[in-house]
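As you look at this complex, bear in mind that one protein chain is not there, while each of the others sits in place.
This part shows chain A:
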Amino acid sequence: MANPGGDAVCNGNLHKHEKQSDGSPSGNCAKNGIVKEAQQNGRPHFYKPIVESFEEAPLHVMVFTYLGYGLGTLFGYLRDFLRSCGIEKCNAAIEREEQKDFVPLYQNFENFYTRNLYMRIRDNWNRPICSAPGSRFDVMERVSDDYNWTFRFTGRIIKDVINMGSYNFLGLAASYDESIRTVKDVLEEYGLGVASTRHEMGSLDKHEELESLVAKFLNVEAAMVFGMGFATNSMNIPALVGKGCLILSDELNHASLVLGARLSGATIRIFKHNNMQSLEKLLRDAVIYGQPRIRRAWKKILILVEGIYSMEGSIVDLPQIVALKKKYKAYLYIDEAHSIGSVGPTGRGVIEFFGLDPRDVDVFMGTFTKSFGAAGGYIAGRKDLVDYLRVHSHSAVYATSMSPPVAEQIIRSMKFIMGLDGTTQGLQRVRQLAKNTRYFRQRLNEMGFIIYGNEESPVIPLLLYMPAKVAAFARHLLNRKIGVVVVGFPATPLAEARARFCVSAAHTREMLDTVLENLDEMGDLLQLKYSRHRKSTRPELYDETSFELED
């Protein structure tokens, strides 16, 4: 793989994470690790500096946020009281009469939150759309007569809303046009369903073609594709690790990784998000102490990380993780669901973004749902790994293989990105995405919003904090024909509700400018420009005791 800046000999000049730049003593271990590795291999590396910020909110904002939740909770209790007295009709799920004496089912915090807080602003989520999720889409208008307990369609359609919410990074999810012709041809030839698993009759030449293309795209030995991205994670991790193995998982990993890790039966330890001190401490403890009680060495240690974290917009600190992994001889599994196709000079994901060698990562996982505008996922890496998974993965044995038109759509998209279709349009899209990302992030920063994440990540979270602002933000923007995704608890910490923009290569400069103008007005109306451009105040040092997930 090309090694950008490989001739620049700068072993000592390693850029550490900005978050950790306060001269923390234990940070140097990770640094030394990398330097040593680099020298051992005789391959001098220059890694991209990671510019990532997680600015802390001003104190008064936090105070008002918690006050707001407090008010909501108070009124929630009042409403629950009214419901239990029978004064108000309860629309939420309740126990049946004969279940009343058993353990209460709907009294935990999540249910309370859904019933009394989320329900009030529910109209901002799950809005039905009725067109392809391209750069603009059509939203079906709906109203609620009972404060969001039920919705009713008015039959009107809000046309041409700018789509800032879909993970359509390269704009490849679009309605039918001539370029999708090959998919139609495949549909005519193969039909939709395969009706068999990869293990049995379900291996088609399209799958083989796709797999060799994925391997080529990622510059690895072999790859295997699965029909569903979520299942790729949750079914393959159990095939790779099991009892007696240790999984080190980032605290913000996607649910599919969490599920896979739990299903595997391995011991799971969680490190702070992208925090190398925390990871190193866990690794060192794992190597020194071995398994609890019996003190035997762990069979395998697997580090689970994502390429781009979809809620924080941060990019994994891969050079340091690779260094740690080599130093402690662990395995590395990286989920490139968001980063594949969207970062790196030619869209090859975080490996290319940092200019690393693909052999440094043991298991590549990714999905075709985001950049490729299709469905499914892949696992790639060394040939023996992939061959092992072909035999042992539940997804290969029990799940129907990928539908041929979907495979063809992925092949088409991948060839488009690689330039195998004879044009440079794919590369232009990747460049356009990077340009759009930088422009959008820079403008938002200038306006004074607090945005999280790496400056090159196309997922851009804008912090809103207060629940009333979340609702007002989404509603106002939809009135101005901009569709945004707002996220709150439980996807984020309670006090850190945010809007998440996903920039796409299909967004034109005019669209972005319209959005930015509206955001500017919104920021003034709702007082969202919290930023004081202070440096990150996320916990820098990790001295909490490590905790283990009980199962």
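Odds and ends about this structure:
Going forward, a contact is a pair of C-beta atoms (placed from the backbone, for glycine too) under 8 Å apart; a residue touches a chain by one contact, two chains touch by 3 or more; residues count from 1.
Going forward, contacts and distances are computed from a predicted model.
For the chain of the complex excluded from view, the name given in UniProt is "Serine palmitoyltransferase small subunit B" [choices: "3-methyl-2-oxobutanoate dehydrogenase (2-methylpropanoyl-transferring)", "Ubiquitin-conjugating enzyme E2 G2", "Serine palmitoyltransferase small subunit B" or "Geranylgeranyl transferase type-2 subunit beta"]. Considering the whole complex, the residue from A:Ala468, A:Leu494 or A:Leu516 that touches the absent chain is A:Ala468. Of the candidate positions A:Ile121, A:Leu257 or A:Ile379, contact with the unshown chain belongs to A:Ile121.
When the whole complex is considered, the residue among A:Thr150, A:Thr424, A:Thr508 or A:Gln527 that touches the unshown chain is A:Gln527.
Residues 64, 67-69, 71-72, 75, 78, 120-121, 147, 466-469, 471-472, 526-527 of chain A touch the missing chain (whole complex, contact as defined above).
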